[in-house]
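Missing here: one protein chain of the complex. Every other protein chain is in place.
Now for chain A:
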Amino acid sequence: MLFNSLQFFVFFICITALYFALKHRYRWILLLAASCYFYMAFIPVYILILAMLIVVDYVAGLLIENAREKRRKWIFITSIVVNIAMLAIFKYFMFFNSNLTAFLHIFGQHNPIPLIKFILPLGLSFHTFQAMSYLIEVYRGDQKAERHFGIYSLYVMFYPQLVAGPIERPQNLLPQFKQEHHFDAGNLKSGLLQMAVGLFKKVVIADRLAIAVDYGFGDYTNQSGLSLTIAALLYSFQIYCDFSGYSDIAIGAARCMGFKLMTNFNTPYLARSVSEYWRRWHISLSTWFKDYVYIPLGGSRVTIPRFYLNLMIVFLLSGLWHGASWTFVVWGGLNGIIVIIEHSLGKLKHKMRLPQVHSRVKEILSITIAFLLVSLVRVFFRAPEIGQAGEILKRIFTMSFNDVINLSLNSNELYFSLFLIVVLVLFETRWPKITEMKTTKLGYYLLMAGILFSCYLFGVFNYRQFIYFQF
């Protein structure tokens, strides 16, 4: 069920209203049933995979809590392996197998493992990571194992964040299912507003930019360098509006029922370095890797080479988390290299005791450079093959300003898209956060009506799936 569909609109109103109509002790049943239906609306049978994961992790959580040292460790490792095995089978099997075939082919050998194609269950990486977060926290003793099977299932399956996050932590989400939420008009208003803003980002900005981006990347051999540069820059805004729009709808939908999900984005394109960008983009995933991979590896409190190795491991894993393809690995690796270079330069500057200059111009320049770097590296994220990404980058770096722009948008639509991007940037920087705005009742209704009417009038309604659903 897509957030940008009428099906979700009706489903959401129905479930939210029934949630407040029911007594607290029955609400988890409603939410769990709704979440199952929500998930099954994509491919029903895949709920079995999710159910298996839930059972395994629920039992593992209880066993870990009650077991002693060595046994405890083994149960924890086994349960983590089961979770990773699920990802490995459904997401990475094809990738590893095809690479094995290619590798064996070099030595004239035949790969005996048959090539089996699995359809990736929707949001598998998201809910597996959320489930693993629970196991790790229970193992560390920072979270009590959940005894209520229904509540635990809901922790993994809560429909607003089931397929594309935010990847929640048990300490934040589990207690909220037990806490009775009374109807709060303030929560409802701010939740609905955040959902409307998310919908605007998705249907008005992301899906319109997608027309140009798809055209540019799809027909890259016939595109000029300038066209591809614009397509790459537009893609940055498309993916931001697509994913942050999704997160806004998820967070807003949960908020209407009184749940507070974690923030996933913090104006990432205003970051002054790529390192800072990664602290502002997909925060729930970045902090997951930080808490469960980077810090256990030693973080920055190790020798410099080990620190850089830790960074590279995290970025390569992050790349692989996004997709089973070398393009994602390269994308993660390049981001890691840039972050390491930034760190080295910062250290060098510190050693040389260069004066710290704070100026508006420097800030804008830093923001621009970080944005350009992120956008260029993201070509690997968007292109289906490394060779294709390389060709696109080659054309970008040899572009001429005399190049013809041909991105299937007429000049009006291109200017309108740029206008939308300016509105987005201004909106997220100059103005106070819209969800925190204090408005009169009339002002609120006018604002909502304006956003929704703009969504209808300027939205592209092709029921296009959210980009992050594929992960």
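Just so we're on the same page, contacts are C-beta pairs under 8 Å (C-beta built on N, C-alpha and C of every residue); 3 or more make two chains touch, one makes a residue touch a chain; residues count from 1.
In the analysis below, contacts and distances are computed from a predicted model.
Student: Assign the chain not included in the display its UniProt protein name, restricting the answer to "GXGXG motif protein", "Peptide/nickel transport system ATP-binding protein", "ABC transporter" or "AlgX/AlgJ SGNH hydrolase-like domain-containing protein".
Tutor: "AlgX/AlgJ SGNH hydrolase-like domain-containing protein"
Student: From the listed residues A:F93, A:Y215, A:F416 or A:Y444, report the one that touches the chain absent from this view.
Tutor: Touches the omitted chain: A:F416.
Student: Looking at A:A21, A:V55, A:I341 or A:V422, which makes contact with the chain not pictured?
Tutor: A:A21
Student: Using the touch rule from the top, list residues of chain A that touch the missing partner.
Tutor: Residue positions of chain A that touch the missing chain: 5-7, 9-11, 13-15, 17-21, 40-41, 44, 183, 409-410, 412-413, 416, 456-458, 462-463.
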